[in-house]
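A protein chain is absent from this complex, but the other protein chains hold their places.
Labels run A and B following the written order; every chain starts at residue 1.
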Amino acid sequence: MTMTTDLPQDLAEREAIAPEPGYWDPVRHVLLDRWSTRIAFVVVILFILAAAFAPWLAPYDPLRQSIVSINKLPSWDHWLGTDQFGRDVMSRMIHGSRNSLIFGLLAPIFAAFFGTILGVTAGYFGGWADRVISRVIDLLMAFPELLLAILIAAALGGSFWNIVVVLTVAFTPGFARVARASTLAVKQEPYVEAAIAAGVRTPLIIFRHIVPNIMAPIVVLMTLWSASSIRIEATLSFLGIGTQPPNPSWGNIIRDGLTNMFATQWPIVAGGMAITIVVLAISIIGDSVRDVLDPENAQ
Amino acid sequence: MTVLMTIDGLTKSFADTSMRLGPKRPPVRAVDGVSFHIMQGEVLAVVGESGCGKSTLGRLLLRLIEPTSGTVTFEGQNMSVMAPEQVRQMRQRMQMVFQDPFGSLSPRRTIANIIAEPMDTFGLSGTGKARREKVAALLQMVGLPSIYMDRKPRQFSGGQRQRIGIARAISVDPTFIVADEPVSALDVSIQAQIINLMQDLQQDKGFSFLFIAHDLAVVRHIADRVAVMYLGRIVEIGTKGQVYNAPHHPYTEALLSAAPHPEPGRRETRIILQGDVPSPSNVPSGCAFRTRCPLAQDICAREQPALREVAPGLNTACHFAAAHPITRHRAQA
Partner (left out) sequence: MTLLLDVQNLVVEFGPVRNPVRVVNGISFTVQAGESVGIVGESGSGKSMTALSILRLVNEPPARVSGKVLFQGRDLMQIPKRDMPAVRGKEIGMIFQEPMSSLNPVMTIGDQIDEAIFLHEDLSKAARRQRVIDLLRLVGMPDPENRLSAYPDQFSGGMRQRVMAAMAMACNPKLLIADEPTTALDVTIQAQVLAMMLDIRTRLNSAILLITHDLGVVAEICDRVVVMYAGHIMEDAGVHELFANARHPYTQGLLKSVPTLNDTRKRLHQIPGTVPPAGTIKQGCPFRPRCPMRMDRCAVEMPPLVAHGPAHRAACWATQPEGVA
């Protein structure tokens, strides 16, 4: 066989041009291009650092009560003052960020995992598997996640893992729906048919050719729901069915603060601000990532 | 030559499965009772316009879609009754080259992984260095430099990707390859490269080849026999010489005449068919071509013509195939 093509040279020529955008390039692009997103990114990283180094950063033990220093206003010793038990609000906020952020990240990660399994199964195999999974998803979606969380937490009690399970159950349908839709789209791609025609076994087709190509929307959804997750954890703790006292979380700091509102307003203000800032920052990141991945907005 | 594949009464209809309210559309008969055979080492071209069922036929032969009825016998085994795992095992001997060079390579895998995938599947690739050497040899066979095997498909042009797809198909040394319009998405100056490459590989390795195309000119160089399809049926099948030089079906003639010819001043000699291809969900009674056929008579609406041998090596499904004078003279091949 004779091939007279001078392809190497030609390919070298192709090298000279700017490479096409990679799969994650748009994400990188958006995270760095908009100043609002950049600030949001910095904010989230600061909060994560605070949670990670809480024992070193917090000036006091968040649980230590002190009868001599109750309801103090902010001062050099206590930046955010103290509460009705004399606990340092600043330390409680820093330690509380652990519970809040762990919920914020853990529940969406679990939900993404289970949701992807369910969605890919429904989307790839279709038939009765699809019908059963889709109906269950519809059922769960019809239920407001907060209401579902309250019901289960009220029934089972508000331990840490109970709440994680509750939020995971509440979020899974959303991921499953996105994973199913993406799988249906990717399944139509010729490279999936090519893999089938090559004789590749079904599990390998799913892990090699389907899952890697549906990850982008899943990741977007994870950022969006981290914000919801933090908010819901705060709500549950505020209602007394989330993180249990005396352990701090932003939600029950506000709850404690509310009963003591006329003595000092600082716990409420601090808790509320922290939740607002983090949720806002994560939402901004999520929005811009979604904008980039939405073909309607592609440049 | 021995027969590699026998296709008997193969039919595929797609039912209307939409959840729409209101009456269901009638099922679409994409492939309608098709029978033919493929010899070992032969190149059979299947030609027809969009909606004629040629791509569905190719996929039915590989059992990528399930037939509604009919049988496909490959190397003496009846594929139609095989369990999915048995069919999967057969894929080592039957591979496919796809139309879309951009979509048919997994975008996030390297060229080496894409090409080695069929070998990996059947445990033929070995590991590490041996596997890379096999991939390099395959790349060389399709005229690509092996130093690029760790790149992703997006760095290659359409023609180069089609070469990669061909390397993947021949990697397991199949006895049968279906190529579904492998050059129709490529630039003109690249089409010839790919056709020549496939012709060389076919002659080298001796696999049988089902080459699907929408245009008779493209398969002229590579085909041994040509089947012309119209609305799910084969209307004419025969040796290349017969089909190009002495077609007996008016549709084949029209297809030959309709192709724009890169030679100025041939405008006068054209047969232009009137009307559109009818919808495959509403195929005319009798001969499906009768609504556009210049020779149609009453009998064409009543009876569906069967494929009959009208000349040595030429089977035609037309009531007037034997009687009908070839109106045009083509240059002898």
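Everything below uses one rule, namely that a residue touches a chain if its C-beta (ideal position, glycine included) is under 8 Å from a C-beta of that chain, and two chains touch if they have at least 3 such contacts.
These figures come from a predicted structure and were not determined experimentally.
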Absent-chain contact - pick from B:L255, B:A288 or B:A317:
B:L255
Kindly state which of the options B:I111, B:L139, B:V178 or B:I195 is in contact with the chain not pictured.
B:I195
Omitted-chain contact residue, chosen from B:R132, B:R154, B:R220 or B:R308:
B:R220
Hidden partner interface residues of chain B, rising order:
49-50, 157-160, 187-193, 195-196, 199, 214-218, 220-221, 244, 254-267, 270, 272-274, 276-277, 292, 330-331, 333
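Definition applied: only the chains that are shown with their structure count from here on.
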How far is the middle of chain A from the middle of chain B, if each middle is the mean of its Cα atoms, in Å?
49
Residue positions on chain A within touch of chain B in the complex are 1, 3, 5, 7-8, 11, 14, 19-20, 23, 189-191, 193-201, 204, 208-209, 212-213
Touching residues on chain B, where the partner in the complex is chain A
62, 64, 88-89, 91-92, 95-96, 98-100, 103-109, 117-118, 121-122, 141, 143-145, 147-148, 154-157, 160, 165, 168, 193, 197, 200-201, 204
